[in-house]
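What follows is an incomplete set of chains from the complex, kept in their original frame.
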């Protein structure tokens, strides 16, 4: 591993203050407006999207800032509850959480179960050791050793690429699936695997954390897909309000400000939508 | 009405006074209404629970049934079962060796056994799974040769190294084998404690009798002490097996992702039908647990015949 | 002879001076009938010895007396109370656990294999039941225990653990433990047969003392000398029945039944 302590000290961006938009606030369901706050389930282990601060309690990240800003437009306080992934979806389903937000990629299958409000777009980004010593080419990775976080869209992506290799009569890709991205990244740093692919922001963050000159990006991001905030399937009212709030911060520039601070401008989305067409 | 009024006739008091009280004792057993109330409450609660299971939408039974038997899940069941069985078998053998070492009286063996137990009870299985799965990060190659050659060879003025051959660790351990190793090594430490308790519960007269017959230490352990320790060893071993069944989910950290729990979770996170998939996991684990418990019942009966009729008491000794 | 009679709660009439009355006691284990109708009466202060071949049901009978075994048929009274049951309007009702425990606390029992509690010291063994069951204050119970240890000749073993005692010492502690509950009746089930010959004497001495003190005792034993010297009556059991009973010296010297004669010839 590199000496990750180096970038430890980089100041985390301040979330900008937003003003309440009374018109939008009126869209919020009465009970929530009355409470004045929403609870949001978050799996805080996916920097820079969402992760825990050094106090071990506060959620940080660009997702956190975006959602907090949007809710600010609605005059709502955001209560972030760090939890495990399974618990977020179940919690939203049972009303334990009003929203779920954790770098969730929007898919058709998922939208059958919950409402998803798109607000950010992330593509897939490959990276390898500096200089790409194994000469990994994302479009022809046959026979390489590739690390990936399991159960992500990238997981499905690399599986498909491997199958294509086999069909083309070439060697399959050796895929190693890890429970989390840092572990996958670690194996690229140590040379156990040749490259990895991840969400673009995550890949950038990995580069920062592993230190200067250890890793580098390969190629451009591709297959951009939106991230979505979850609400209960029947909570369309709240979903619409949140979507409108996102559009409001896109409008007034808070949105780009936040993306800029976190260095993820590449993920900018034109408009937020409830259950967008993919 | 009986009336045993015959006088007590001097010192030879036990005068037979037959012909009375011949009815068999068919007493009304003590009533425990509180138990029946408790049972009724439990039954009602259970009924409400089952009713909830079938009426609560969260369970989404049709979806669950559709995916519970899909190919990758069924394959996962077999991986989980095989990993459980194999790691328990290795763990038990290791546990026996460690327990015997611990009780051997030999300070070297005792220390080694203690250290092993300490270390592997202390380190979480998850960490072991990660470590064994990623051993390549720690050692990129494993070399057979003389140790610390990089220190003493230069010091002796020698060049090169004292390694006879090297293996690339990326290919040494397949994920499954690495995971199995992590689970077995950890289980060995736990089994060692259980087996130690079992061995200590066997009367030492048994060992002496076997020694007096000219049996060697190993044979006494195998043929006399261990079988008698089984009675005490089986129930906690059942616990360990059932816990291991669930711990195979840690294989995902190795990473071995063809395992049952991972597969169910994968479906859950793909479709956001998390809860039905958790219930599916429960049903699968309950099924396998039931099979294991039946197995435990028969093994217990095999090693503890007295308890189930047949042989009377546990205490060796004449009728008393 | 016109003895005095008392009427029990169930309406049965028992001789007033009988502490134990067994009335046609039967006991079966499954299909094996072990007791086939035992009638016995033990008067207050009497020492009754029971002899008989192995398997004749001696232990089973003693265990019936303090309801460690349930009768299959017949009735058994101790101290005027039906053991283990309550009779109401002609029907028997099992007693609750705590009621049976209360009945048993009047009956001391000494087992062949001592059965001391290995995790308690000698004093701990003795005071356990008085403190726990009779709620005697611990200090008082301990004083009593030391007195009893004196009486059984073990004043210096108060703090020892059972494993540290010889068999004879263990059995004497077991007797002290039973006596600590101040029972009206003591049952001894071959109290000396697990002991080395040298240790037998110690235990018999204690029992002899007890008898002299007026304790009612039922003793299953093979020590004929003891039976002859201490026993008020001797009962010979075989195959679940009382074959012969009477004054010990008479039974021992001139047994009336063939079976008794055969048995005595082997044992004496």
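Each chain gets a letter, A, B and C, in the order it is written, and its residues are counted from 1.
Operating definition for what follows: a contact is a pair of C-beta atoms (placed from the backbone, for glycine too) under 8 Å apart; a residue touches a chain by one contact, two chains touch by 3 or more.
In this text, all values refer to a predicted model and were calculated from it rather than measured experimentally.
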Counts per chain label over the entire file, given a single displayed copy of each: A x1, B x2, C x2
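Everything that follows uses one rule, which is that only the chains that are shown with their structure count from here on.
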Middle chain, criterion being Cα centroid separation: B
Which two chains share the largest set of C-beta contact pairs: B-C
Maximum centroid distance from subunit A, chain identifier (CA atoms): C
Centre distance in Å when subunit A and subunit B are each reduced to the mean of their C-alpha atoms: 41
Where subunit B and subunit C are represented by their mean Cα positions, the distance between them in whole Å: 45
Residues of subunit B touching at least two other chains: none
For subunit A, residues that touch 2 or more chains besides their own: none
Complex contacts: residues of subunit B adjacent to subunit A: 58, 130, 134, 136-137, 140, 170, 252-253, 255, 257, 262, 265-266, 268-275, 278
Subunit B to subunit C touching residues, read off their complex: 1-30, 315, 317-320
Subunit C residues touching subunit B - in the complex, by the definition given at the top: 1-3, 5, 11-15, 17-18, 21, 23-24, 26, 37, 39-43, 46, 48, 54-55, 59, 70-75, 85, 91-97, 111-113, 189-190, 232-233, 235, 242, 245-247
